[in-house]
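One protein chain omitted, others in place.
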Amino acid sequence: MKDIAIVAFSQSDCLARAGAANEVELIMPQLRAVFSQVGLNNAQDVDFVCSGSCDYLQGAAFAFVAGVDALGAVPPIKESHVEMDAAWALYESILKIRMGQADSALIYGFGKSSSGELPIVLSQQLDPYYLAPLWVDTVSLAAMQARMLLEKELITERAMAQVVARARMHGRNNPHAQLGGEVSVDELLAAPTFVSPLRESDCAPVADGAAAMIICTPDKAREWGVPYALISGIDHRIETHNLGMRDLTDSVSTRLAAQTAGVSRGPVEVAEVYAPFSHQEIILGRALGLGDETVINPSGGVMVGNLMMASGLSRLGEVFRRIVSGEVSRGVAHATSGPCLQHNLVAVLESA
Amino acid sequence: MAKLAAVVGIGQTHYKTRRSDVSIAGLVREAAVNALEDAGLGWDDIDAVIIGKAPDMFEGVVMPEIYLTDALGCNGKPMLRVHTAGSVGGSTAIVAASHVQSGMFKRVLTVTFEKQSESNAMWALSTPQPFSVHLNAGAGGYFAPIIREYMRRSGAPYDVGIKVAVKDRLHGARNPLSHLQLPNITPQEVEDSMMLWDPIRFLEACPSSDGACAMVIAAEDLVQQSPKPPAWIRGVAMRSEPTMYAGREEVNPQAGRDCAADVYRQAGITDPRKDLDCAEVYVPFSWYEPMWLENLGFAPEGEGWKLTMSGATSLDEGGDIPWNCSGGVLSSNPIGASGMIRFAEAARQVRGDAGDHQVENAKLALGHAYGGGAQFFSMWVVGANKS
Amino acid sequence: MAQPEVLSQAFELGFTYTRSTGPVVGKFLTGLRDRTISGIKASDGRVIVPPMEYDPQTAAALTEFVEVGQQGEIVSWCWVKQPRAAHPIQQPFAWAMIRLDGADVAMIHCVVADAEEQLFTGARVSAVWADETRGYITDIRCFEIAGGQDSE
Partner (left out) sequence: MSEDTAAVTRIETPIYLKYNFTAGSAPARFLARIREGVLTGQRCPRCANVYIPPRGSCPACGVATEEEVVLPDKGTVQSFTVVAIPIPNNPIKPPFVIANLVLDGANLSFIHLMSECENSEVRIGQRVQAVWKPSSEWTHAMDNIRYFKSIDEPDVPIEKIGKLPLSGWEG
């Protein structure tokens, strides 16, 4: 099986409102950044391009078509798109490299969630006969999940607040973070609940923005003469859509994906997990089998800024940055999709 | 190098204006079950599911793979959702194939669908957004001027589109799954049908259908486990270019030409008209047959219409290179599935399993899809033999 | 280059959808119209409400309907202090996972109560029907805490 190298990553600031920036204008700066990290001009210099986005975030059909205008796709390029987080665009790109049709790929994800009411937009992901017509929002679904964990004494409200406090602390060192700063657990706990048992601080802030990454074969990375990290394992799994039939206190699909990706085959120094709610970080930490030796979400994770459709890709990007900087030599990245962690992707990254 | 993979099962639904007897899950399920049965396999034999469809707004279900997980036996498996506009059916097949061709999966199920009758979202293709020109004239409004320019350049007579419209509906009448069943259609009837977007007449445009199409793709070592002959995937290619840029060749898009050249190179095709036995090509407006005949290298530039008029693309006229024996997009058009139907019908031909629209002794066939402003292309070549 | 003014405008993305239900969903909704609640037996015998068309474990098509009770027990819940405009209830209310009597799998619906304090996991709730039932999930207007008050 061909190894996959990550050679470049960039993400935008997490902005509560990107204001006057359309799809192309959100994407272009990130593409410029990853091209310049490798010394490339445009998408002509990679063999494949794949993006992730969701039309309903900004309320326009074919949002991704505008994205092509940022690529310099003349002459025409090999290009594809998933209506998913860009972490799955990365997955599709890896298949392309492994089948031998590409040696390199550009991946990007973008979204302008501020245009709509995200928890309500996402309620239309649910069963269209039984749930979507009730307009059950995703924050409420997560809140019911959190209550199960609390009442089964699998977590405490204090532990949830600790996740938030640590994320904000880490966020201070993340130039793209939307939130960051010192906040005590007691302060967080003193705030009233929002959708009980969740407090507003337990929910990731919604952000507009984009992220981009370049991957390639290790040979290509050496040819380009740039530092790289290896993706040594990657897998993703989905679970039943019926929340009543899932054990919401666990993430079975994350467990499965972690096993296939080989998370436990070595020490995990850092893990970047896509947990839009504080209690989900705890679930994911357990499902990934992470212990005290692992620093979870050193970037602050999505608790300090959630770039819908790009946050999953950004988790890989954050681990990549720490590996090429020499800070760590092995880490895990995770992406999620769907209500209460229905669909999960796990990747293991290692130094070359 | 890509691992060898083959289509070992194909399942389709009937294509109809409205499938009011099933839910969305029921529709995709029907195609999936048909594909599994055709492959002689069960749900446990499938390692991953890849689904595709056109914009979510057609059904109003955001990222529908989330809800469709259970209908497709996906609990605990990988599931991927592709969306590349009108070419999505083709790209989904290609992404599914890459799961096997990469060596990472042994057997995958791929399904595409559209249940367009549920919405009034036909016009979601261009939802009126603030500050934009509200000139929503539908897909025909976009493509008609391009067809007009083709007519001007090529000097083609006015009735080429009429000929294609009749030919594909006669093909469709041989296909029991086809939405339109018009065995007695005449050129006069097409000519007399209402002009919608001049020069596109009503009967020169595709219908709007509900339907789903599925395939099972297997790795070389598992192909024998399925009872029917495989369709070996001999080449896959995709190309994209921006919708509009200065100097863009809209009539004969470079993305289409490049994509064809790429897939032919992989399949060892030097003369598509001679080397291929038939083709299933995305022709939603009749005039796109002569245009794509040129774009795909079946005829020199400006002469595609001559091939059409000679009957070369007609099964009924015993043409040497029949196009769209299934009836094509002009006979059935569940948008998100339309591309995959082309890919699957190409596979049916080389499996010798195309029923009344079988091309005798077909060994090599092209499946083609395009989308957006004729800017996204996906193609594959499938063969009865491995090489 | 001058910074452009920010041009924003509200718009509504709206479509009507006429969903065909298929036999399983249709039968459940028909039951709601007649003020009954039905579930379906999964491959392992568990009763799922509302009925799923396909079994999550075996992928089998499910067909065996079972009528269940109109009262049940809260499995988990959350309290919505500030309902969103799209929500079916415009005063503070709860979303809950409710396991109906005779069912094994909880369903999600809303629970109306005067105050958050009235809710707890394990609480008994009963369905409150809409004045007019038409074959929609919203024919169950909401659930309310059982006992004490008249719960139809």
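Quick notes on this one:
For reference, chains read A, B and C in written order, and residue numbers begin at 1 within each chain.
Here is the rule we go by: a residue touches a chain if its C-beta (ideal position, glycine included) is under 8 Å from a C-beta of that chain, and two chains touch if they have at least 3 such contacts.
The structure displayed is predicted, hence computed values, not measured ones.
Under the touch definition stated at the start, the shown chains contacted by the missing one in the entire complex are A, B, C. Touching the missing chain, out of C:L29, C:A106, C:L119 or C:C142, is residue C:L29.
Contact with the chain that does not appear here is found for just one residue of B:E37, B:E149, B:D192 or B:D271, B:E149.
In the full complex, the hidden chain is touched by chain A at residues 17-25, 28, 31, 42-43, 56, 58-59, 66, 68-74, 112, 114-117, 120-121, 124, 128-129, 132-133.
Residues of chain C that touch the chain left out of view are 1-2, 4-21, 26-27, 29-30, 33-35, 132-136.
Although one chain is not displayed, chain B still touches it through residues 20-21, 60, 120, 123, 128-138, 140-142, 144-146, 148-149, 152, 194-200, 242-248.
In this section, only the chains that are shown with their structure count from here on.
Looking at chain A and chain B, the chains that touch each of them are C.
For chain pairs B-C and A-C, the one joined by more C-beta pairs in contact is A-C.
One finds 39 Å separating the Cα centroids of chain B and chain C. Residue positions of chain C touching 2 or more other chains: 7, 11, 13, 17, 19, 21, 25, 52, 56.
Annotation for chain B: residues touching 2 or more other chains are 23-24, 57, 59-60, 69-70, 75, 124, 127, 129. If you check the complex, the residues on chain C that touch chain A are 4, 6-7, 11, 13, 17, 19, 21, 25, 29, 48, 50, 52, 56, 75-81, 84, 86-88, 95-97, 99, 105-110, 116, 121, 136-138.
On the side of chain C, the complex with chain B involves touching residues 7, 9, 11, 13, 15-25, 52-59, 61.
The part of chain A that touches chain B in the complex is made up of residues 1, 49, 54-56, 59-62, 64-65, 68-69, 71, 73-84, 88, 91-92, 94-96, 98-101, 121-122, 124-129, 132, 235-242, 252-253, 256, 337-339, 342-343.
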